[in-house]
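Yeah, one chain of the complex is gone here, protein chain that is, but the others are all in their spots.
For chain A:
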Amino acid sequence: MRKGGEEELDVFFNLTLNGLATGMLIFLLAAGLTLIFGLMDVLNFAHGGLFAWGAYSGTWLYATTGSFIIGILGAVVTGLILGLITERVIIKPVYGNHVQQILITLGLMLVLSELLKVVWGPNQLSATAPDFLKGSFELGGIIIIKYRLFIIAVGFLVFVTVQYVLKNTKIGLVVRAGVMNKEMVQALGINIKKVFMLVFMVGSGMAALGGVLLGPYSGVIHAEMGMEFAILAFIVVVIGGMGSFPGSILAAILVGLSGSFMAYYVPDLALAANMLLMAVVLIFRPQGLFGWKG
């Protein structure tokens, strides 16, 4: 029999791992959202729809081909393509008009959700992890669930890669500059609209990756999952600071951990936890944790 102290430690580590995994999924959704808002000044309420499309297309591809890797790659490609179409057809005509952006992207969110039902049916689909990511292992007396660790690793890898690109490449430099002053970037001879398109596609690809990873984590996927996670992602964008990529991962981890711990220790407050966290951050730092002060 395990002692009480060991059990508590086990619970603590599992809640932490659970919170980090959830945080990474939210990060994948929020990272694109924050860059799209920061650079393009676009409020994209359809971002969750791309997350859900990633989940469905990836799960379907995995089930069809038997390869989880193909499922993941397929989801990302789906996200990139849908992102390209969305930016060119839906977003481009409403640049600079927030009201129109909200209306059209909310509409698109509904259309994307309904299209999922048209293609894959109205029922939720089950999603499982591949054999090599099923189960758990013990490390120093703590039981670690493999798939959660996998999500954390993928999220971290995406963060490091994107951060490297933002910090060390010309296109990254342009994106960071564009978040601060779009007009000046153009005055330096850079076609910001091409950069917009690229960022939108990459953001959509990351959202789709988050979607396909969520499937085996929650066990089932459904057409409305995008909206549920999009709300968390918007909270993360606000907490982290609009346009801040590092801010989005820190805020996503905070939201993931607070959700995980609150659900276990104070379940009645679990739903309010994220809002409270956002309120506290906004009181002390209205521009968010890493937000750029205009």
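Please note the rule applied: a contact is a pair of C-beta atoms (placed from the backbone, for glycine too) under 8 Å apart; a residue touches a chain by one contact, two chains touch by 3 or more; residues count from 1.
Convention: contacts and distances are computed from a predicted model.
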item: Protein name as given in UniProt for the chain not displayed, "ABC transporter ATP-binding protein", "NADH:ubiquinone reductase (Na(+)-transporting) subunit B", "Phosphate transport system permease protein" or "TctB protein"; value: "ABC transporter ATP-binding protein"
item: Residue of A:143, A:188 or A:231 in touch with the missing chain, whole complex considered; value: A:188
item: Residue among A:177, A:220 or A:270 touching the omitted chain; value: A:177
item: Residue numbers in chain A that touch the chain omitted from display; value: 170, 173-174, 176-177, 180-181, 183-192, 292
